[in-house]
Structures are given as structure tokens and as C-alpha cells.
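The complex appears here minus one protein chain, its other protein chains still in place.
By written order: A, B and C. Residues from 1 in each chain.
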Amino acid sequence: MAARAVSEGLEPILGEALSVLDHGFVRIVDYMGNDAAIVQAARVSYGPGTKSLSEDAGLINYLMMNAHTSPFEMCEIKFHIRLPIFVARQWIRHRTASANEISGRYSVLPSDFYLPAAEQMHYQSTSNKQGRGRPLLPKEKKRILEMFRSDAEQIFAHYAEALSIPNEECPEERGLARELARINLPLSTYTEWYWKIDLHNLLHFLRLRFSPHAQYEIRAYADILLGVVRRWVPLTYSAFVQYELEGTRLSKTGLEVVRRMLSGERVTQETSDLGKREWERLCQALHLDSE
Amino acid sequence: MAARAVSEGLEPILGEALSVLDHGFVRIVDYMGNDAAIVQAARVSYGPGTKSLSEDAGLINYLMMNAHTSPFEMCEIKFHIRLPIFVARQWIRHRTASANEISGRYSVLPSDFYLPAAEQMHYQSTSNKQGRGRPLLPKEKKRILEMFRSDAEQIFAHYAEALSIPNEECPEERGLARELARINLPLSTYTEWYWKIDLHNLLHFLRLRFSPHAQYEIRAYADILLGVVRRWVPLTYSAFVQYELEGTRLSKTGLEVVRRMLSGERVTQETSDLGKREWERLCQALHLDSE
Amino acid sequence: MAARAVSEGLEPILGEALSVLDHGFVRIVDYMGNDAAIVQAARVSYGPGTKSLSEDAGLINYLMMNAHTSPFEMCEIKFHIRLPIFVARQWIRHRTASANEISGRYSVLPSDFYLPAAEQMHYQSTSNKQGRGRPLLPKEKKRILEMFRSDAEQIFAHYAEALSIPNEECPEERGLARELARINLPLSTYTEWYWKIDLHNLLHFLRLRFSPHAQYEIRAYADILLGVVRRWVPLTYSAFVQYELEGTRLSKTGLEVVRRMLSGERVTQETSDLGKREWERLCQALHLDSE
Partner (left out) sequence: MAARAVSEGLEPILGEALSVLDHGFVRIVDYMGNDAAIVQAARVSYGPGTKSLSEDAGLINYLMMNAHTSPFEMCEIKFHIRLPIFVARQWIRHRTASANEISGRYSVLPSDFYLPAAEQMHYQSTSNKQGRGRPLLPKEKKRILEMFRSDAEQIFAHYAEALSIPNEECPEERGLARELARINLPLSTYTEWYWKIDLHNLLHFLRLRFSPHAQYEIRAYADILLGVVRRWVPLTYSAFVQYELEGTRLSKTGLEVVRRMLSGERVTQETSDLGKREWERLCQALHLDSE
């Protein structure tokens, strides 16, 4: 009888609820596989080898660098997660995963809703259509938070009321059907699900959601999940940081710009053949002044 | 140069918005394939044959009866759909499809929300945890609808207010970031998406959502989609009705009950070895009195 | 710190190679979840309950009967499998799974090939285009097996020869490129892979491959996998047998035939409105004489 693959880093936090936002959490329910399981599956495809830790790291780096993704699918992880519905709606767009969510048709939803922390409240960005600009002025923060809170409390009070309206003609039946009573609840309402995903698809989730372009509230979850990956599969985590998170992509034209710079030419946005946004992104990656 | 496969039934309603609920619609944007395209793909696997319409129907029936599902994947359809967010949340659980949804981070959402029609308002069922029981008493209907409407209007007014709060220190930046302003919007808010799916997965969607167990509001959409299937691929529609929608499943024990009945035995729930719910379902399918 | 879910039935055979066909095997490498994990995920959606074993069985039956499949996705299993390439080609059509296969570009493939056992050799069925008819006459069995064996041995000898052709101009480079040398190998060649799948999709695989319509050689593997499911998740296995393997589907017309029979009418194929094949299938399910 063989033993199952164990992750020494993950075992100590199995079952623990890691807090996120004001009422959310991420709890690791179960997992399958570890760095060695990735190596084991890869060696079926690419041939055996000695088993030193440094060779394992080398193989995992090679897989990550060359987008040989299938061995990373050999690891699975299952979470119990509590999150606001508007975050859940972004999350569920990742289709290669399994989810079982609490149903507002079967159950009465608890009256927990998300209120942003004051330091997370910003004006609409003027340069980025989907982003946040400067912090809200303090008095505006206060006003908006009060409005958010009192609106949500009112809706939840009315939800409870709808769930208890009497039926004078048939007293044992009471309350509006749950599936209807909940339709006015705010998108900030907390929901819960079990969510299971393989490591390859979890890394893809993190690539998109642990990004400055993602909304703060889902990034807060991605941040926790990235920490879980670091504990679970440390070699994969290092390769992911090296080849994905802290690497960059160059377009054909971006690559030509770098070649011209390396050959001594002074290139400006005007002579680069790049759009303004892509030029700025390139300069930022290269630690150059974009002016 | 060959011509593309055309569906005579679907062409006349291409681009038309078919109304659903109070502010929703389903619009067919584009499609690929027809009944003949299914037959064509199946004949690669199962060998050629003559091409009469009756033989095409026979082959499609055979595929449906035997769950040879891959030829149905050879047809695709793309819709533009407007639907309440709580319906969209059930809908998106069907993962083998593609969706592009309006983003509340980029755009200001229009202030349209779903209000149930009076005849769709029921008490919570006492026998079915996820279902609706008797109609609400008229005065309760009125009270709940008023509450739903005034709550939703208030929230949308506050949404507009948050989107326009001034920034005295930086007047060109104004309004709470859209991605935050929308978090209190109700689940009844209408959203929109482009949704593309293959015929096999569309039939699976209909199997689950055109069902008495589905919530009325998503069934209203499934009803429209089923009508689209009838126009698009009439042979497939007939086979689907014959083998899926109006057929039934018998469990091992259910099958034994039928055999015993056919051999002349009188079977009751007690002697059937079936639970109460499954017994009732069986009697209903067989048009027998369950008492 | 919580403990991972364990399957008492599966643990004793973890890592063991279970033999299939002449040179194949199925080895369980790892797994995640058990019957209780399915119940746990389902209760998030459908509400809590007491935790007795009989209630767990009832809930699992309910999920299976109503095609509430997502909780079964919460369990995963990973196999190491050795199988002939023509079986692997049927197998890989199940797309919702992960596989890492030995690569004939990287590695020299071992010279193992499948030879059918004498009792598995049949004439082409005359009634079933994809099936086997009567057993081959003994002298034909012998002749075919000899032919299969000597052909395969010759091809493998030539494979070895191609892999060692010399390069007189550059002696350290020798042998035809592996990716080309293997193109003449027979479909009976054994390959190997790691294969990971969730329980829902494994049951779907078994529904199609543990079926009299499946080719014997893949059924031999499905038979082993079904035994693994029985040990791994015994409650799910029972529900699967009850609602899937030993149940049946009735079409709309088939259901009407049963209703007519139950009301006392004598129905024949001619009066049934069913095709010959569907009529025979119905009679067989009902233990009736189809004549």
C-alpha cells in the first residue's frame, strides 16, 4: 500500500478559515498532489531522471517556461469560500473549476453584506475606464458608507419581512417563496461555495486576478490563494513568480524597440511605432523614463 | 465554392428581439449548422447512407436515443440576451458556453430591474424546499410589489448619486469608482450578454431549465430557447421531445415495479421498495393513482 | 488542523497495479474526497441536516436521481494506466479529464503489443455494424493470431533497426529521429499515462464504456474502474447502479406503450409505434417476449 502525496506546507493550515475583506474567508478543505506529483506525471511524458530536489526544481521551471501545462493539472485543491456576490460573479467566469454554492432558493441567506474599508474608496479614474483614481474626500467617504449601510440594512429587513408574510387562508404556508424574496438583495451580499480547481487553472486564475487590473475586492482573495500556492507547491510557486508574475511579454514591435536600444539607438515613443499605452508599459517594465 | 449550411426556419427571426419577462429579451445573432450538418458529421463516424429526409430523421433519432452526442456539438448558436442578474447567476453555471457580459466596472448600468408579474407571486411551498406554493393573497402581492419597487428605485437613485459625488480638490475627477458604486444594486437588475453555445450543450441547458424544478424566471427564457431550437433544427427538436423532454428514466427498482405490475401483481408504495417521492413520480409518469 | 477525507475502502489498494488484458494495468496513484465529501458539498447548496449514514445515502440517492451532478465533481482520482493505443484513442475522447502520456518523440516505446485472447475473437456481427458475432472457428483464430503476432514483431524489429541506423559522416548522431521511427508502430502497441478525472465525469465514462455497446477491450478497463468506484465511494456506487447502470430510459412513445399495457391493452411492435430496435430494447428491459 502506497501513501498519498502530502504537502508539508499545506497540512498545518488545512481547515483553517483565512479572513478576507470584512466578512469573507478562504478555507482549504482538501487537496491532492504536491510538487513531486507534478514531476512524477511529467516524467511519464518526458522520461525518467534522478530525483534530486534541484532536478525537480529544474524540471518544474522547464515546464513553466515552455507552457507544458498538463502536469500542473495533476494537482487539485478544494476550498470553502465566503465572498460578496459581485466578486462571485467575476470568479465564476473561470469555467474550468467545480462549484457548489449556497442556494437562495433552498436557504434563507444570512444578512451579511460587504462594506468597503474607508481606504479602499476612490473616485472613478479618469485615465482607466475600469479603475480607481484618487481617494474619496473624507466627508464623501462617510456619506457613501452611511448610504450603503442603511440601504443594505433596509433591504435585509424587507427580505425578512417578505419571508414572513402571513397566509390567512392557509396559516401553515407563510412567507413569500424564498426564490422570489431574495431578488432584491444587494450584490454586496455574502455568499458561500465549495470551489475545486486544478493547479494549472488556479495559476491561470491568479494570473488574471492577482493583477493590478483586477478589482481590489477579488485581488484580496487572489492574494490569499497565492499564499496557499506558496505553501502547497513551493517549487511551482517559484517558477510561477519567475516566468509569469514577475516576467513580461514583449510584442513583435516591443521586441524590435529593445533590439534597437541595445544596438545603441535612442528610441522615443514617436520613433518606436508603439501606441502610447504600450510604450508606457514597455518603459515601466524596462525601468526607463517614458518621457 | 460551397455554400454555408442554412436553417430555413431560423433565418426569418435572425436579429429579432424576442421579449421575456418585463424588460428582458433573447435575440439570435448568428448560428452555424442545421439538421443536415448533424447528419453529415455523424456519417463520418457511422458511415455514409442515402440522404432522404426520413433517413436523416432516423439517424438523428438514433443519435439522440443512444446518447451519441458529439454530432450535436457541430452546430452553434449565438444569442444577445437581456436578463435579471439572479437569472444570470443560475445561467452561468452552464460552463460549456461562451459569454461576454456588460461590465459594471466599465459602464454605468441602466436602471432597469425585474418586478414579478402578480400571477407569479406565491407563498413558499411547504412540500418543496425550493418551490412555490399557493398564490399570494392579493393584498400581500400589492404590499410586496410596492416594497420591491420602492426599494429598487431608491437604490438606483443612490447609485446615480454615488456616480456623481464631486471632488472639490480635483474637479475633473468625480463620482465614486463605478466598480464600487454598483455593489449595492439589487439582484433583480437587468444585465446583458452575448452567449454562444453548441446545440448539444444547449439541449442540456434546456433539459435542466425547461423543467418544473427550475425557477419560473429562467424557465421563461428556456421556453423561448426551446422555440428557437424547434425552428432551427426541427428533426433534432422532435427527437429531443421524444427521447428526453417527454420520456422518463426508471431506476432499477422502478423498472422492477413496472415488471411486477405487467406480470399482474398489484404493487403499492409499501411493497414497491421505493421512497414516497420516487413512488409518486413513477405513478405520475405511468398515469396511475399513487394512493 | 483538520484531517483530509479518507476512503477506507480505497486505501488498501493505493499504488497496486490491477492487471487488465495481456500487458495492461490500472494503478490508483492518489485521490481526493469520499462519500462524505459529496454530502458536505451538497449541503452547502441544499442546506444542512443531520449526519447519519442513512441520511447520507438518502441525499446521495437524491442527487443521483435528480442529476444534481456538481457535488460528485468534488471528488478526484488519479490513475496510472497501461493500455493499447487503439483503446487510448477511444478513452481520450472523454475530454473533461487530464492526461500525461508517454511521448514517442522523447522516449523509445517498449515493444509490448496487445494480442486478443482466443475467446475474444469473433466474426463481424451481421446485425450490429460495430459489434462481434459468433466466435471465430478455431483454425481461423490460430491463423489470425499468428499473423497479428508475426506482423507486430516484425514492425518492432524494424523500429529498433530504424532507431540505430548509423551516420557515417557524424558518428555521434545515429538513428532515425524517434518522432519518425515510431510512425509505423501498430495501434495495438501499449502506451501509458497518468489520467486524472473527477467522480462525476468518471461515472459518465463508465456509463458509456461499461456498456454492451463498448468494445470489449475498453470494457475490460471500465470493469476495473467500476470496482474502484465501489471501494472508493460505496454509497455513490449503489446510487449509480440503482439510477443509472441498472435503470433504463423510456422514450415518450415507450412510456405510452407501458401505460397502454398497464391499462390492459395487448401491444405488439406493429401497434406500438416503435421501430424494431427500440421495441426489442423495451421488451428486453421489461422482461417481455418481443415476438
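Going forward, contacts are C-beta pairs under 8 Å (C-beta built on N, C-alpha and C of every residue); 3 or more make two chains touch, one makes a residue touch a chain.
Because the structure is predicted, anything quoted here is derived from the model rather than measured.
Considering B:Asp22, B:Glu76 or B:Asp223, the position touching the chain not shown turns out to be B:Glu76 (whole complex). Only one of the listed residues, C:Ser19, C:Gln154 or C:Ser263, touches the absent chain: C:Gln154.
Remark: the omitted chain is touched by one listed residue; of C:His23, C:Arg178 or C:Arg231 this is C:Arg178. Between the chain not shown and the residues C:His23, C:His68, C:His122 or C:Lys252, the one that touches is C:His122.
For the chain left out of this panel, the touching residue among B:Glu11, B:Glu55 or B:Glu153 is B:Glu11.
Where chain A meets the chain that is not shown, the touching residues are 46-47, 58, 65-67, 70, 93, 129, 208, 213, 241-243, 245-255, 258-259, 261-262, 275, 278, 285-288. As for the chain not pictured, it touches chain B at residues 1-5, 11-16, 29-33, 37, 40-42, 44-47, 70-71, 73-74, 76, 78, 80, 98-103, 106-107, 192-194, 196, 198.
Contact between chain C and the unshown chain involves residues 84-86, 89, 92-93, 95-96, 99, 103-106, 114, 116, 120-126, 129-134, 136-137, 140, 143-144, 147-148, 151-152, 154-155, 158, 161-163, 165-170, 172-180, 182-189, 215.
In the analysis below, only the chains that are shown with their structure count from here on.
Between the CA-based centres of chain B and chain C the separation comes to 32 Å, rounded to the whole angstrom.
Centre-to-centre spacing of chain A and chain B amounts to 28 Å, using the average Cα coordinate of each chain.
Among all residues of chain A, those that touch two or more other chains are 99, 103, 106.
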